[in-house]
Each structure stands twice: as structure tokens, then as C-alpha cells.
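As you look at this complex, bear in mind that one protein chain is not there, while each of the others sits in place.
Letters A and B mark the chains in the order given here, with residues in each chain numbered from 1 onward.
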């Protein structure tokens, strides 16, 4: 059993095994609106290049940001650009419409899980079926990682981004590190 | 462990959901018009069905949508789920163990 990382000030990232890292902060903007309203979707498309996915649990890429489907009227826009300017741009483009735009860049932190053990590490952590037959690059899902709510986005054959609420980041980071631990033990 | 069919996200494990009790109990339009007995009927009385039962679930760790499920309270068979405002699916003829 590891030390209690949430009360140990040492950067737990240093203890992360290969295949796990916490990404530097990304711009994240939560967008609400009606996907059946073309005024809304057109304005988003014009502003970001993103055709908002209306198929559950899919992602769509735009010019600087991509959109993750979160619910029938909710998307998370993620990118390396600036959140504040995206919020401004969207607010302007959607002015007068019933929408909600929130900068949530600090609300969640993002872990990258990659490599040959990423699937088994997810199988240890989630009841969701991440098998390649069911889940593929471009898919995203909101589920539980251990006992924390999370968004999991598949970014490559064996690469995943795991978004967790910032207050859960140590719990989830330590959990994932532990999930990978057995693979560094020689058979 | 139930496998619950979210109308948007598909089948997920029970742990992603929150239970919401009996479905189709609408909040009265004007509660002030109800006498105490009628208000108590809305507030407290539920059917406690043995058999197929319409109940509400929230996909709390997923898309945060509330929806309805028809579940057999003895066998836990789930006939189907449907969005708020939609009609429930048809019930199977046999009561599947509800004796």
C-alpha cells in the first residue's frame, strides 16, 4: 500500500509509471444548447469549425478545439488554445440564444493513459466496456474510474485521455499508477 | 448488479445511476388546491408493485438525464427504458415469475 498521496505534498506525478501522465492544463469550455436548432449548431460550426456530434459518446474535431458529447444538449470543448477567447467568441456568436457557455478549464484535470497496459488498467478501474470492438479512437464516455466520475476519451489505438474533477485528481492518479504497478514486476 | 439501458448512452452498470422511485407521479399543478389527504396521497403513497414496475432512474455519472425504466421487481428483468414524456414499452404477456 502506497503512502497517502493526498496528504503527502510530494508531487505524485514523479511516482507515475510509464504509460501514465497528467497533461498540462488544457482549455476546456462547457457548452449547452439545442442540437436540433440550426441557429445554434451553425453558429458553433462557424465559430469553431466543429459540427457538434449529436450521436452520444462521440467526439468531433474542429480547427483549434474538439467537442466531446456529454449529454443531448451538452458538449465539452477541449483544445490547447485560450479558453477565455473561445468563451467570448461563442458568447458573441450565440448572443440572444438559450445557451450556456462556461469556462471549466480548471474544473477537471486530464490524465493520459497509453501503451500496451492501458486496456487492462482501464479494466481494473472501470465497469465500462473499453474493448476495441465497442470503443474506438474518437469515442468518449462518461463513467466511473474507480469511484470517481470521469470522462474517458480514446485518442489512439491504446491511448486514452481521462478527465476527472480536480479534487479527485490525486485519488485517480494514484489509483491508475497502482493499476499499472503489476506490469513492472518481472514474471 | 443491474444492467440499465440509458436511452442515450446504452447499457451501463447500475453504479452509474441513481434510483428515483416510482415513475409517472406528476407533481400536482396547484398544490394549494389539494386537501391534506390528497396531498399526502401524492407525497407518500406508492404502489409497491410485485411485478412490472415503472420507475425513474438518473444517469448521474453519465449524461445526467432522468428517464424511466420498466423493471420486474421480483426477477429484475428490464423490459425497456424510455425518455421522459415518451410512452412506456409494451409489457410481456407472462408475468415472468410474479406469483
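Everything below uses one rule, namely that a residue touches a chain if its C-beta (ideal position, glycine included) is under 8 Å from a C-beta of that chain, and two chains touch if they have at least 3 such contacts.
Note that in this section contacts and distances are computed from a predicted model.
Student: For the complex's missing chain, which UniProt name, "Polysulfide reductase NrfD", "DNA-binding protein", "Transport permease protein" or "Sarcosine oxidase subunit alpha family protein"?
Tutor: "Sarcosine oxidase subunit alpha family protein"
Student: May I ask you to list the residues on subunit A that touch the chain which is not drawn?
Tutor: These residues of subunit A touch the chain that is not shown: 1-2, 4-9, 25, 30, 32, 73, 98-100, 102-108, 120, 123-124, 126-129, 131, 133-134, 146-148, 165-168, 170-171, 174-175, 178-179, 182, 185.
Student: I need the residue numbers on subunit B that touch the omitted chain, in ascending order.
Tutor: 1-3, 13, 18, 20, 26-27, 30-32, 34, 36, 39-40, 42-43, 56, 58, 60, 64-66, 75-78, 84-85, 96-97
Definition applied: only the chains that are shown with their structure count from here on.
Student: Compute the distance, rounded to whole Å, between the mean C-alpha positions of subunit A and subunit B.
Tutor: Roughly 31 Å, centre to centre.
Student: Quick one: which bits of subunit A touch subunit B in the complex? Just the residue numbers, please.
Tutor: 56-57, 70-72, 74, 127-128, 141-144, 149
Student: Residues of subunit B touching subunit A in their complex?
Tutor: 8-10, 12-13, 15-16, 61-65
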